[in-house]
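Handing you a structure now.
Note that one protein chain of the assembly has been removed; the remaining protein chains are unaltered in position.
The first chain written gets the first letter, and so on, giving A and B; residue counts start at 1 in each chain.
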Amino acid sequence: MARASSTSRKLTVTVFAWLVGLTLFFPVLWTVLTSFKTEAEAIADPPSLLFFNWTLENYVVVQERSNYFRYFWNSVLISVGSTVIGLIIAVPAAWAMAFVPSPRTRGILMWMLSTKMLPPVGVLIPIYLIFRDMNLLDTRTGLIIVMMLINLPIIVWMLYTYFKEIPGEILEAARMDGAQLRNEIIHVLTPMAIPGIASTMLLNVILAWNEAFWTLNLTAAKAAPLTAFIASYSSPEGLFYAKLSAASTMAIAPILILGWFSQKQLVRGLTFGAVK
Amino acid sequence: MGRITLDQITKSFGEAQVIPPLDLTIEDGEFVVFVGPSGCGKSTLLRLIAGLEDVTSGEIRIDGKPATDLPPAKRGLAMVFQSYALYPHMSVRKNIAFPLKMAKLPQEEINRKVENAAQVLNLSPYIDKRPGQLSGGQRQRVAIGRAIVREPAAFLFDEPLSNLDAALRVNMRAEISELHQQLSTTMIYVTHDQVEAMTMADKIVVLQAGVIEQVGSPLDLYNHPRNLFVAGFIGSPKMNFITGPEAAKHGAHTIGIRPEHLRTSKESGEWTGRVGLGEHLGSDTFLRVETEFGEMTVRTIGDFDARHGDTVYLTPDPARIHRFDESGLSIR
Partner (left out) sequence: MATAHSRTAARAMISPAVIFLLLWMIVPLAMTLYFSFLRYNLLMPGMEEWTGFENYRYFLTDPAFSTALINTLLLVGGVLFITLVGGTLLALLLNQDFFGQGIVRVLAIAPFFVMPTVSALVFKNMFMNPVNGLFAFMAEAIGMQPIDWLAEIPLLSITLMVSWTWLPFATLILLTSLQSLDSEQMEASEMDGAGAISRFFYITVPHLARAGTVVVLIETIFLLSIFAEILVTTNGGPGNASTNLTYLVYAESLLRFDVGTGAAGGVVAIILANIVAIFLMRAIGKNLDA
């Protein structure tokens, strides 16, 4: 596949690609760098890229003043909780669709996909009112339910495409070997699908972590995750670049790291298996 | 312990009936081979017996007990799949132990049985490897091991050798036959390869389009095919068929003569023909001969000297001529 190309051509491409890559990455890099500056240095003219007095002060201040970890913990609970519950509901459903397909399977899959296309704003009011009446506003439980539901179609679809790749004969073998359905799914299907389940989980944690419509509209203080935490910096008193950067860095760092691990699955998950 | 009775069973997928009403009894300890061209319903029949598919109507009995509505797990049968269907995430040991674990046997008994099976099948050196690290033949043996530990009422094999290369296939064929001798458990074996059927079976069931064409021992089918389909399917190379006046001479609509029952001579004989293709195998020679009745295949001695275009004379062994009537049935 790899064609011999002259070294000079390769060097040109290298320089060019790095330039483009760094440009795209620059806002992230700049945010991280700024988070280690003092407020004065953060708005210095000319700005300094690396040669400033590195300080961790901003992180300390952000944590002390606005209790970053509480928001962080909310984000973790909401994204992981909704994904795990989603998986528990989706694994049996995907098993059924992948291994016992019926004439309706295709229709059900497409319908599930269609629920994902419902613009959130179209159901904002009812959900808001239902949540208000059920005392779910600004609760983690409420957000876990919503996140689970908006991501459930993606979870089912991703699992379905992974399960489809497992030969049905192996599950039949388990059935012949005397395994009940429960054992077939727990001892044979799930371990075989671990890579697929893991990437499904990863992608959905990322999506839930970054979701910023429902988290902003359904939380106030108690259950607010990091998206809402950062949004609170949009008010004028938040115009402290170094602290804003420190808060931003802490909000994106965990997911940036997870995201880099899940590039491949991201394509498959977000295109519902249409591009592999 | 392994008498299987199929009583008027049928199978339809939607509108299409793949198996019209069918009766069959498989005796305890028999090695039965279902053979037929692809799409003849032999695998479906096996899956019906296994319980992986529902029968549309009719009854299946195993050792006299109704099994029609039992799930596969409760039928006490073991199956070896075409793809082996090993659990890729388990070691060989765990693969073989799986059915015993599902049956909730005590751990020491499981260990004993697994060790024993591994010994019998020469799997001991690989027992802690994963299926992915094994060769095709070894995987096949693991699949068999997983089947035998359960001591099932019968073994079901679904084209188990079709993923192996030719040499290995011959070996495994012998091993499975050997296993049958040792265990003397009922075995039902599905294949499209009539050589496998002839070499392994006690009883062959020839299927076409879901219908049983004939049931019998290998030699029975070879010597007394019930109809044109069986006559053409069993035996290699295929039987030659002649219709028209030459068949009428024998009082039949069609006559059939196997390549090995034609005597070939360069001097004289009953029929005259011109040599087309020749396949020299050393031990035998197969000639395609163009005769007045059409192309015929002939088996002759290894050093028979004939070139493309030579004239040869063929004489059928009169005792070996098979006669068929207009509907294709054999005339006895």
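What we mean here is this: a contact is a pair of C-beta atoms (placed from the backbone, for glycine too) under 8 Å apart; a residue touches a chain by one contact, two chains touch by 3 or more.
These figures come from a predicted structure and were not determined experimentally.
Peer 1: Which of these touches the unseen chain: A:I78, A:I127 or A:A223?
Peer 2: Touching the chain that is not displayed is residue A:I127.
Peer 1: In terms of residues, what is the contact footprint of the unshown chain on chain A?
Peer 2: Touch set of chain A with respect to the missing chain: 1-3, 5, 10-11, 13-14, 16-18, 20-22, 24-25, 27-28, 30-31, 34, 43, 45-47, 89-90, 92-93, 95-97, 99-100, 102, 106, 108-130, 149, 152-153, 156, 168, 181, 206, 209-210, 212-213, 216-217, 226-228, 230-231, 233-234, 238-239, 241, 244-245, 248, 251-252, 255-256, 258-260, 263-264, 266-267, 270-276.
Peer 1: In the full complex, which residues of chain B touch the absent chain?
Peer 2: Its contact residues with the unshown chain are 51-54, 71.
Keep in mind that, in the parts below, only the chains that are shown with their structure count from here on.
Peer 1: Which residues of chain B touch chain A in the complex?
Peer 2: Chain B residues touching chain A: 50-52, 71-73, 77-79, 81-83, 85-89, 98-99, 102-103, 146, 150, 156.
Peer 1: Mind listing the chain A positions that touch chain B in their complex?
Peer 2: It is residues 167, 169-170, 172-180, 183, 187-188, 191-192, 194 of chain A that touch chain B.
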